[in-house]
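Only a single protein chain was left out; the remaining protein chains are all shown in position.
This part shows chain A:
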Amino acid sequence: MESASPKGPSAAAREVENLILQVALRDRAAFKSLYDRTSAKLFGVCLRVLTDTAEAEDALQEIFVKVWDRADRYQANGLSPMTWLITVARNHAIDRLRARKSAAGGGMDEAVDIADGAPGPEALAIASSDRGRIVECMGQLEPDKADAVRRAYLEGEKYDELAARYSVPLNTIRTWLRRSLIKLRECLSA
């Protein structure tokens, strides 16, 4: 599990990055390898967000079409490869979920692309690498507030939905979530 050193990217991350760069050069074999290595993690994310197998399968297919289409932009974004892939997947799944709920709102699609891991310890190592501090920092927030951040990230809930969920006015939820995010950021950079 400990394939990532805090000093730099793990060998596994480098391999995923190389695959993405080859995909940018329209290398189909590399695309299949990237799919084999990362589709299980991404599918897990789709299932978590969409909670519907058929919809998660559709989303995963669309996500890999995006990965193929946008791989050439990857190198410029400064994100680690699994972060890029997972964020593409998460944002796409959230967009789908919001479309299903027909909630108005800006698409997340512009914000990033995603794809992640493969089954097995290697993928888990990629996914956890040297991040993970956020989990610790979330633990320092009040449970309700940590829960709201999680819901926004993994369930795409917006301020109006969160306000209804916690039975507080919109402005109140906005203020307390923003404060929580600032606290989270302070903890993360500590």
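One rule holds for everything that comes next: contacts are C-beta pairs under 8 Å (C-beta built on N, C-alpha and C of every residue); 3 or more make two chains touch, one makes a residue touch a chain; residues count from 1.
The rule we apply is simple: contacts and distances are computed from a predicted model.
> Can you tell which of "Anti-sigma-K factor rskA", "Zinc-finger domain-containing protein", "YeeE/YedE family protein" or "ABC-type sugar transport system ATPase subunit" UniProt lists for the chain that's not drawn?
Choosing among "Anti-sigma-K factor rskA", "Zinc-finger domain-containing protein", "YeeE/YedE family protein" or "ABC-type sugar transport system ATPase subunit", the correct UniProt name is "Anti-sigma-K factor rskA".
> Which of A:G78, A:P143 or A:P169 touches the chain that is not shown?
That would be A:G78, which touches the missing chain.
> List the chain A residues touching the unshown chain?
Answer for chain A: residues 8-9, 13-14, 17-18, 21-22, 24-28, 32, 35, 39-41, 43-45, 47-48, 57, 60-61, 64-65, 68-69, 72-83, 86-87, 90-91, 94, 105-108, 110-112, 116-120, 123-124, 127-128, 131-135, 138, 149-150, 152-154, 156, 158-159, 177-179, 181-182, 184-185, 188 touch the chain left out.
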